[in-house]
Each structure stands twice: as C-alpha cells, then as structure tokens.
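Every protein chain of the complex appears in place save one, which is left out.
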Amino acid sequence: MDWTTFIQLTVNGLTLGSVYALIALGYSMVYGILKLLNFAHGEVFMVGAFIGWGVLNLLGGAVDPRVPVWLLITLMTAAAMLGAGLLGVVIERFAYRPLRNAPRIAPLISALGVSFFLQNSVLILYGANFKTYDTFTLVDPFSGIQLGGVNVWIIRIVVFVSAIAMMLGLFALVRYSRLGKAMRATSFDREAASMMGIDVDKVIVKTFFIGSALAGAAGVLVGLVFGQINHFMGFNYGLKGFTAAVIGGIGSIPGAMFGGLFIGLAEAYSAGYISSVFQDLIVFSLLVVVLLVRPSGLFGRATIQKV
Amino acid sequence: MADGDPVDLPAPPDAQNRPRIGVDEWVGQVEDRREHGPRVRLVNAWNELHLAAKLAIFVGPAAFLPFVVSSDYWMQVAVITALYAVLAVGLNVAVGFAGLLDLGYVAFFGFGAYAYTWLASEHFDLHWDATYAIPTVVVASAALGFIVGLPSRRLVGDYLAIVTLFFLFIFNTLLLNADRINIPFKEGSINFTRGPNGISTVDPMSFFGLELRTLDHYFWLSLVTFAVVVGALYLLNESRTGRAWRALREDPLAAELMSMPVNRLKLLAFSIGAAAAGLTGSIFAAQNGSVFPVDFDLTLLISLYAFVILGGAGSILGVAIGAVTINVALELLRTPENASFVFYFLLLVAIVAILRRRAAAVLAGIVVLGFLLRLAAEGVKPSWTTGEDRGLTWVDRLVEDWVLLPTDIARIDDVAYIGLIAAVLALLQLRGFVRLAALVPVLYLAVFVWQNVLVIQPSVARYIMLGAMLVALMAARPQGLFGTPRVEIV
Partner (left out) sequence: MTPAILELRGLTKAFGGLTCVNALDLEVREREIVSIIGPNGAGKTTVFNVITGIFRPDGGDILLDGASIVGLEPHEITNRGVARTFQTLRLFLNMTVKENVMAAAYGHTKAGVLRSVLRTPGARREEREINRLAEERLSFFGQRLMGYRWNQPAYSLSYANRRRLEIARATATNPRILLLDEPAAGMNPSETHEITELIGQLREEGGYTILVIEHDMHVVEGISDRVVALDHGVKIAEGSFEAVATDEQVVEAYLGRREATTK
C-alpha cells in the first residue's frame, strides 16, 4: 500500500472537496428555501474568482504586492464574498422573484439564461485565456507541513481550514441565530412563516447573499490553490458542487458539506487510482446511482405530499 | 335555485360583462379575462385550420428557399434550422405535452448522429443504405429514451431534471473519451468515437441507391422530415394519448387514479421524443459529413429550450416558429457582417413595439444626446472620439460617427458594461415620466456598449443577448409567445 500516494490524494481530495462543499451549500440553501435549482450559482463562483483576481492586480499583483501577503489574500476573499453576495442578491431580485408563482420551469429557464449571460459576459470582457493568480510567486510552494512523507503546501491547508471554518460558522448561524431559525421556518413552509411575522423576502435575500458569498470565497480559494482561473470554471465547479449538494440531499446543510467532501475525495481517488480521464464520468455516475437508490439524497428529507 | 332553469341551456356570457341573475360573477366576467386583439384572433383562426393546411402554409413557401438562396453558407443555415425545428418539436413532447423536465434531450440527438455514423461511414467500414440505417437508429434512440426515462418512475420534477441533465454530461464525456475503450477478451482498445476529433467520413445519405448530394437535397429531406414528424406528433397530441399526457402534466396523481398509466405514459413521451431526436441526428450527421462532440453540448440544449419556451411549451406551431426565428437570429449575429444589422433592427423593433407613440420622442432624445456628448468630448477629451473602426458595415460607420468612441476602450469596457446592466436594472424600478426620461441615456449607453465592446465579438455577444432575452421573457411572459397562460396550483 503506497501511503504517500494515498496521503497526497487524500489531501487533494479534501482541499477540492472543501471547495465543492462551499459551492454545494449555496445550492442547498437556495433549494431548501425556494425549491429552486439555482443553475446560475456556478457563475457566481466564477465571478468571485475574477473579483479576487481584480483585487490582486489592483494591489500590485503577485510579483510586487503592496500589502503583506496574508492581508492581500484576506482582502481578496472579502471582496469576492461581498461582490458575489451582491450579485446573488441582484439575481434573486430580478431573475427569480418575479417568478415565485410561475410554473416550475420558468425559474429554471431564467437560471439557465442568467448562467449563459454571466459566463459570456466575462468571456467578452476578459477573453478566453486563463488568468493567473500566480500563487507560486505569492507563497513559497515549498512552505508547508510534513504529513507522512508528503509535503502539504500551506495554501492547501489554508484553503481547507478556511472552508471548514466558514461551514462551521454557517452551521452555527442556522442552528443558533434568529436568522437561522427564520431560514429553517421559511424552508419548511413559506406561507406559514410569513404568517408568523417572518419577513420572508428579507430571509430569502439574506439566504442568497450568504450562499453566494460562500461561492465567491470558494472562487478565490480555487484560484489560490490552482493558480489559474477562466470564464468556464463556473460550469465545471458548479456542476461538481451541484452534484455534491444533490448527493448529500439537496436542502440539507450537513448533507452539502458531506457531499462536497465525498465528491472531492471520490474525484481524487478516481483520478489517482483509476484514470483521470474517467474521473468525471465516475462522479456523475455516482450521482445517478445515489439518486436511484435514495431519491432524496443521502441526508435529504423526502417531502410527503398530502393527498 | 342557483344557476338557471333545468330546461334551458344557460346563455353564454355575452360581451357585456354585467352581473346576471343565475350566473355567478366569476363566470360572468369570463370575457374580461380572455385576451383580445389581433394576435389572439390570428391564433384562433389558425387553430381552426385543418392540419394539412397548416403544414402547407408553413412548409410550402419554405420549399422554394433553395431557388432563392444562392449562398452555400445560408443554405447550410437553412438545413440546420429545419433540423433544429424538428428537434424542438420533439423536445416539446416531453416538456410541453407531458410536463417532464428532460434536460438530457440533446444526448439523443448526439446518439442518433453517432449511431448513424457507425452504420454509414469509414469508421467501422459499414455503409448501410439510409433506408435501413435510419429506422435502426430511430428504434435504438427510442430504446435509449426508454432507458433514460426509467428513473422518472421514482423521481419527479427537479430530481428527474437533474438525472437527465447528468445523463447528458455523461454522454458528452463518453463522446470525448470513448476512443480508447478496453473490452475484456480483446486485444487492444476499441475506438468508438474518436474523441474530440470526431468522425469525418460519414457517407451521404442514400435511399435505395439514390444518393443525396447537394445541400438542397438535404434541405428538402429536412422539410419532409419536419412535416412528417410534426404531423404525426400533432395527430398524436389530439388523440387519447395526447389527452393522457396533458392530464399527466396537470396532475400526475389524479391522472393515475383516473385510469391513466402514468409511468408508461412518461416512458412513451421520453421514447418518442428520443426517436425524433435520433432521426434528426442521422440527417444532421449525413449532411454535415462529420460528427464532433462539440455539436451536442449544453449550449444546444439551452438554445432548444429557448425555442420551446419562447414559442410556448405545448404549442407545436409556437415551438416551430421559435426555433426558426431564434436560430436565424443567432446565425445572423454570428459574424460582424450581419451582427449590427440584427442588433439595431431588434432594438428599434423593441422600442417601437413597447413605446409606440412615445418612441419617436425617445429616439430623438437619444440622437440629440449623442451629438451633445460628441461635441463635448471633442472639446474636452478628444481621445474619446478617435477610436478605430470596430464594426464592418455601413450601419457601423454611421453609428460610429455619432457615438462616443474612446481610443483606449480596454480601461473602461468593464465599467461601461456593468454600468449598463446596473442602469437597466435601475430603470426597472422607475415609473412614469422619470422612466421615460431615464430611458434616453440608458439606451445611449446600450449603443455605446454594443459599438465599443460587443460588436467586436458578435459570436459571444449573441449568447449574452440570448441569456438576457430568456430572463426577460420568463419575467414578462412565462407562457411564451404562443402559449396560453396556465393556471397552476402552487
């Protein structure tokens, strides 16, 4: 048993998985509250990555940053979270809210339209070439900790820890805060929640903001780990994050977290042990299998329809 | 007693909406809720026509296209448009008739294309006559549709959409990677799809030895296919099966309890839609002479859904019209030679259609604003008027002489673009005269952004416009142009 490979793959899987989990949370939160599959979420992630890149360049770029590196990274992430959050709010306001009472297919099409719009807008403004975060210049690629013979780059640790921290923060918010209670109530029964004095529109807006902000953060984190971003990344990562959310049970927050890590590890192990060519295929097939066995996902709650 | 004497038929609501004894208010006001106006009258008149007449009106003039169009490029566009129209009508079976969200539909199209290719190309060195190849492909596609539809037994609505979407992704991944499949007991690997390079040696179609050689031939074949498929689906929809599909769309549980085998009907919808897609795929492969994975991706899926939704899911006519108009518009927008024409045409049509009498004032305002800004720029910051030519047509020349044309556009293109989006969204919040007045600078900004940023890459810009159009359409008219507003229990 080759431990170094296993540890390397596990590290990769967890890093990637934590990012997928962040993206998955956005999908789950929005679905839980609106029963809407927000196909535009992946593009929000991508925009977050680009905002981070923009801030990076604004502050001098990787070669000659004007502020200390860790401050730079924090500012990039904060800006991306803010920008992505606002974008999510705008999307909700203009593309989804008018369709609250429309047939189910309408918000789906609208979401696809927004996704198309965002992806191609970024393409036309910034071109198809990869944009670099140049993380190797920013942070010494050899700095890190030793884990069983493998050198784990510090950025991967930072990404993993930040992602987990954000998820724990979200979990605490949903569990213990008033907003969290309002969110849970709204996702159970929107009408009843509004009759109990909860401002449902505001709760929805805040849900979108938080979910989108997490995706924006994920965008910056991905840029840092892989050093490169481009306009098409929203599609791939969005898809994986979506898969993670559905496998975990869409609407369930712990499910999204678990699903993300699960997908990340599955992808890493497939790429390492089977074939990197078929890693996507394996991940997608996993989804189909899980859904056929447990139609509401691993942690999902089956909705009971009263006849 | 309520509601009239048992002997006479209750009088139909007349045009005067007034409360009448024996007729409750809701019913009495039914005329109010009916849409009137020329479009509805036209649609009603159309609905009265016999199927054969409808097909003749739609397909007849189109048959003369090859004699009118001389360029190969546009003939190709015509063939593709006809094929996409068939595809859209096929998708309408699952989505519009039965109310199932089949997001994997494009995979059936791709399957049909590749399956035909395997049977009639150099790839496996099989050269079947189309008379045998096509039915084989159609049956195989129907079977695939059946298999993909099987999850619909346990999954509903969103989950079904998800699984079918992932089927599309799996299919696409397979197309890209199935060039090295290892089969047990065989030496070496089998190359099924030649990966991203595709297969470029597809035979032209031949029926009983008669070969289709020119684009014109394929166009007529596509038209015939369109007529046959649309006719068959129309007849099916007006029958017992169509009624059952509509009931299934309305309320699957009630349909099941009213003797309709819902699961079987869902599978039927999937299979028939897939068969239509497979048929279209084979013609596509033959006329193209080649198949590539990139032809069967998410972009096509979104376009197809745009056709179906724009036309109004459930209405065959609407879907066909949607397919033709959007596809042609997208083609026109592909190259700089035509893009600006289409853009300004659409813009003017939209302004006149929405504003009507006030359009003239708004247009005048924009023109004046443009001149003023230009004069100001020439005085204060000349670099804003000396940018190089961006568009290629006389329309572009004309507009670029009038609109601000910064030399160094790269520094502000994203600001202008985002500014435009923000301005449009803000505009939606305004009302009345303020909105009208604000429309002037916003439209100017739109022209500015088009002429400075978008016209340079029209093939990307068209997708931006498609996306925006979809969002706007859903917000304004979710039932599409030809659909009837549906009543849904939320």
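A and B label the chains in the order they appear, each numbered from 1.
Throughout what follows, contacts are C-beta pairs under 8 Å (C-beta built on N, C-alpha and C of every residue); 3 or more make two chains touch, one makes a residue touch a chain.
Quick caveat: nothing in here was measured; it's all calculated off a predicted structure.
Chemist: Just to verify: which one of B:R41, B:H127, B:R243 or B:K381 makes contact with the chain not shown?
Modeler: Of all options in B:R41, B:H127, B:R243 or B:K381, contact with the hidden chain holds for B:R243.
Chemist: Among B:D72, B:E122, B:E211 or B:D251, choose the residue that contacts the chain missing from this document, as touch is defined above.
Modeler: Result: among the candidates, B:D251 touches the missing chain.
Chemist: Looking at B:L235, B:V294 or B:L430, which residue reaches the missing chain?
Modeler: Spelled out, the listed residue whose C-beta touches the missing chain is B:L235.
Chemist: Could you list which residues of chain B touch the chain missing from the display?
Modeler: 1-4, 6-10, 12, 24, 26-27, 30, 33, 232, 235-236, 239-241, 243-244, 246-247, 250-251, 253-263, 268, 272, 484, 486-489
Here, only the chains that are shown with their structure count from here on.
Chemist: Distance between chain A and chain B based on Cα centroids, please, to the nearest Å.
Modeler: Centre separation, chain A to chain B: 30 Å.
Chemist: Over in the complex, which chain A residues touch chain B? Could you list them?
Modeler: Within the complex, chain A touches chain B at residues 31, 35, 37, 90, 94-95, 98-99, 101-110, 112-118, 120-121, 123-126, 235, 239, 242-243, 246, 277-278, 280-281, 284-285, 287-288, 291-292, 295-296, 305, 307.
Chemist: If we count contacts the way the header does, which residues on chain B are in touch with chain A in the complex?
Modeler: Listed in rising order, the residues of chain B that touch chain A are 95, 101, 151, 154-155, 157-159, 161-163, 166-167, 169-170, 173-174, 177, 253, 298, 302, 305-306, 309, 313, 413-414, 417, 425, 428, 453-454, 457, 460-461, 463-464, 466-471, 474-475, 478, 486, 488, 490.
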